[in-house]
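Note that one protein chain is taken out, while the other chains of the complex remain in position.
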Amino acid sequence: MQVKPIEQRDADYLMDDAHVTIRGLSKKFGDVVIYDNFDFDIPRNKITTVFGPNGCGKSTIINMIADLMPRDAGEILINGKPVRETRIGYVFQNYREALFPWLRAIDNIRYPLQFLNLSKAEQKQRVDKLVEYFGVKIDLNRYPYQMSGGQQQLVSIMRSLVVEPEVLFLDEPFSALDYEMTLMMRDQLQKVFMETKTTMVLVSHDLEEAIYLADWVLLLSRHPAQVADFVNFDLPRPRHADSVIDPHFVEVKASCLETFQREVRKG
Amino acid sequence: MQVKPIEQRDADYLMDDAHVTIRGLSKKFGDVVIYDNFDFDIPRNKITTVFGPNGCGKSTIINMIADLMPRDAGEILINGKPVRETRIGYVFQNYREALFPWLRAIDNIRYPLQFLNLSKAEQKQRVDKLVEYFGVKIDLNRYPYQMSGGQQQLVSIMRSLVVEPEVLFLDEPFSALDYEMTLMMRDQLQKVFMETKTTMVLVSHDLEEAIYLADWVLLLSRHPAQVADFVNFDLPRPRHADSVIDPHFVEVKASCLETFQREVRKG
Amino acid sequence: ADQVKVGVFPVSSSLPYFVAKERGYFADEGIETEAATLIGGPALLGGLISGQIDVAANLVTIEGMNGNILKPGVATYIAVNGQNAEWQMEQFVVGADHPAKSIADLKGAKILSAPGPANLAMAKAVLAANGLKEGDYQLDQVDMGQHVGALQAGTFDAGYTLEPAGMISVNLGATRLLEAGIISTYVLGDSSANTFAAGAALSGEFIEERPDVAERFAKAWARAVDDIQNDTESVRKHLIENTFTSAEIAPVIPMVNYQMVSDLSDDDLGNFQKFIDFAHQEGILKETVDVKGFLKEY
Amino acid sequence: MKIGTKFYPLFGVLGLVVVWYLGVLSEIVDPILLPSPGQTLAAIYNGMVGGELLFDFLRTIERTAYSILIASVIAIPLGIFLGSSENLYRSVEFVVDFFRSTPASALFPLFLVIFGVGDQTKILVASFGAALVILFNVAYGVMNARETRLLAAKVMGASRFRVLTDVMLMESMPQTFVGLRNGVSLALVIVIVAEMFIGSVDGLGYRVINAQMLFQMPDMYAAIFVSGALGYGFNLLFLTLEKRFVHWSGK
Partner (left out) sequence: MKIGTKFYPLFGVLGLVVVWYLGVLSEIVDPILLPSPGQTLAAIYNGMVGGELLFDFLRTIERTAYSILIASVIAIPLGIFLGSSENLYRSVEFVVDFFRSTPASALFPLFLVIFGVGDQTKILVASFGAALVILFNVAYGVMNARETRLLAAKVMGASRFRVLTDVMLMESMPQTFVGLRNGVSLALVIVIVAEMFIGSVDGLGYRVINAQMLFQMPDMYAAIFVSGALGYGFNLLFLTLEKRFVHWSGK
């Protein structure tokens, strides 16, 4: 797969049914230009994964979309509205620093509900439904530090989902987990996606993971960040351990790797 | 590939030209039996990678071989001699905590040489040779904290190689590095191996990495740790990015994954 | 020269030491003194008991006698300082705006006291002699350094204070003097009687082991006392460098009645004993002592 | 940790007592000046069981407790306020550090002038000293609040004020307790020094100085040891409180 010049590729990643639209986005840190007049659309009800070299701006872009970081110029709309008027979810890489250790797991999950206009009963129902979705067997009355890393990240994901967000952002959500936990959590996330069809944007530094979970893989190059490729991966869900040796998977991976080696690493 | 009962598998992993021989090894932490009468041979001049679920005892075994941890019973010999009489190298996962931040990189590398009987000139020559091997372009007069993670781990590896160890142990040496760094460091390590043929034992929690680097992959199950499989992978070196889509690689990976899912995760 | 270690409390009561030192009287006797500045009786007495000093230039007599109870002879006085209505030291002052004209008028007042159990006991005794019972007033002990400030700030209505704080606060216009020499007046019953509240003490060890040095030391001391008695004005300058005294107050600061033990009259001895007995009666001294046993004439 | 380790501190205490006894027996120091451990223990016992020492002990506790209370009430909110803006904290940092470096005992005169000589001055000087320590720790705690938690709260829809109360306040708790522990030690020291030197009719400092004036050495050492024990006790108390209320700290 050959990377086309920017102009021709537009059609590939500016789409009609975009959930998040990014137009003319610019961002500098000091003198370093991270984004320069960047346009991109994030598809609705899909998982878009973002893969790119360190420091290319993966976290920066989802932070700007989530309004956690100011942008220098440009417009970002979720469903045509500014972010402030949208419910979003965000899962941080470092769950240890994202959960509130002074609250029990269940209270961590409940925390964002107080900012919605919900009755106690509705709140309870939301949480119950979620717990059911995940088939959670762990004791949610424990404090985060009494749980394993995977359990904590699960709580973190539940906390972000309990508000029924329009878009869920995940910044390397599994990279602090060990291999087994990662495998389990990928499958949990996939299950949730299949049930809720929530639009998700997931940053990963593991190419295999990025492809495994994706409907679309966004490959970013750097200085400033550009779309090196935007690859569709349509292996039917649920995917499982064997998917990684499926020929289609291997092919997409090879193509991504090639792009990464050629376009991205040189940056 | 079917896993054979222990008795029948002996021949596979107890070999004639073993570099490290482990016999009747037992280790408990409190009431938890990690190893119980464990036998294993590590082949000479090969890279053996160890893969297994968290907490199965990967670090424990290499620590016991390296005499960093006492064993409850059993015998471990390197080249027929006890560890104390052998020069070994050890690369820790957490290079930040393994390097001495008060010494410049070059002094970190030189540090172990003072425990050998070498003249100043010989010491210098050793270091120079090593620097040449690695084609090091970084400034070794910097302090570790002034270097990137990859550079630090490189220094850590050089420090372990400078004594020309008989066996080099690496406990998840790249897992704290980012994707690009990891790719580069794998290739560096492979290069060193091809030049020196040093026997290496490398623990990895990334199956792809474990296979990519290995001549032999040791799959461990847990409670107590047992050899779930010991797989030969003989793709010629140097291996490179494309090797991971080589059919032989994919096949070995599929087999390992299957073993892992069936034998290991259940533990 | 013979070495003598002297503990010095840098207040005007130590004046003979500074005079003898600076006028070369010790040198004349072949004595070289080494001074250690020590604030307060406990430090001085501790020095005498442990043999770290040979002489305390100015040791409160009650404290010295207390030491003599624990270790007889440890503080043997060669000179004592008398204080009374004329030789002012302890006194009652009252806020400038306070209506009190005498100590008896201090009913209901908040009074500060010089610190330590002895001072507190004296203050209470004086108040009692003026018809004020405990509960008629509030009495707090306050470190000497704070007296002027506390009186100036009006935190207390009145104070049982010592020189030079008393004089400074009067000069500042913060207070008026109510009555001085009150121990003599109310405890000894005679406003002109000498209250020997402090003096120069030698350790028993010093006297026993180097009797000749002790004698020469006393001789030098006597010369200084003599100078002070006969030419009060010329000795005052020795206060400026050596004690908590500024050049402004040095010329006017009240003096105490410096006396060598050998010059004490029988009345003096009687008053001294009475003072010590009173301390015992107030519970400040565990036992009573015969003061004559701890005086040494040279 | 094995059960045996519980008893290790006893070795240390034993060692101290042995050294002390040797000092007394060898008469390196005059026995009048240094009483034996036995005499001191007896003085502690007599003083604490029905004696005056107990009363002084309680008075010192009372003063220290008031100081730390006042210090906390002022310094914790102020520390959160200052810590929530780095620029603001930088502005006052020098002044805070300067006063932290000023020996509290040198400040007695100033406080006497402002607050008078009563009990309140002792309490207030101690509060002042403790408040600076607490302030500084709370402000640092707030400034070092995990960025990620603040962002997490923000992204969930918490207002600036809610971020302050829900996250910053909680985040600063471990450091606040460090401040409280250092603060209470300092407050105790200042209270005792104040009782010793600015005049008082009770309290451990008074007992020390009084015993010293009367040259009752066993009583003096009794009071000194009780002071040490009190300091140790306060420290232990706050450690226990910390374990309870900041259960997540260090995990």
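Every chain is named by a letter (A, B, C and D) in the order it is written, and numbering of its residues begins at 1.
Just so it is clear, a residue touches a chain if its C-beta (ideal position, glycine included) is under 8 Å from a C-beta of that chain, and two chains touch if they have at least 3 such contacts.
Every value quoted in this text rests on a predicted model; they were computed, and no experiment measured them.
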Requested in this report: Using the whole complex, pick out the displayed chains that touch the missing one.
Outcome: B, C, D
Query raised in the report: Who touches the missing chain here, B:22, B:47, B:88 or B:177?
Result: B:88
Query raised in the report: Which is it among D:54, D:73 or D:95 that touches the chain not included here?
Result: D:95
Query - Footprint left on chain D by the chain that the document does not show - result: 5, 8-9, 11-13, 15-16, 29-30, 33-34, 87, 90-107, 109-110, 113-114, 185, 188-189, 192-193, 196-197, 204-205, 208, 212, 220-221, 223-225, 227-232, 234-235
Requested in this report: Tell me where the left-out chain touches chain C, residue by residue.
Outcome: 7, 9-10, 36-40, 42-43, 46-47, 50, 52-53, 144-146, 148-149, 152-153, 164-165, 168, 172, 244-246, 249
Report summary line: It is residues of chain B that touch the chain not shown, namely 66-68, 87-90, 92, 94, 97-102, 111-112, 115-116, 143-145, 159, 163
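Here, only the chains that are shown with their structure count from here on.
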Query raised in the report: Most central chain by CA mean?
Result: D
Report task. Please work out the Cα centroid separation of chain A and chain B, and write it as a whole number of Å. Result -> 34
**Report entry** Centre-of-Cα separation between chain D and chain A, whole angstrom
**Finding:** 49
Requested in this report: Round to the nearest whole Å and give the separation of the Cα centres of chain A and chain C.
Outcome: 85
Report task. Could you please write down every pair of chains that are in touch? Result -> A-B, A-D, C-D
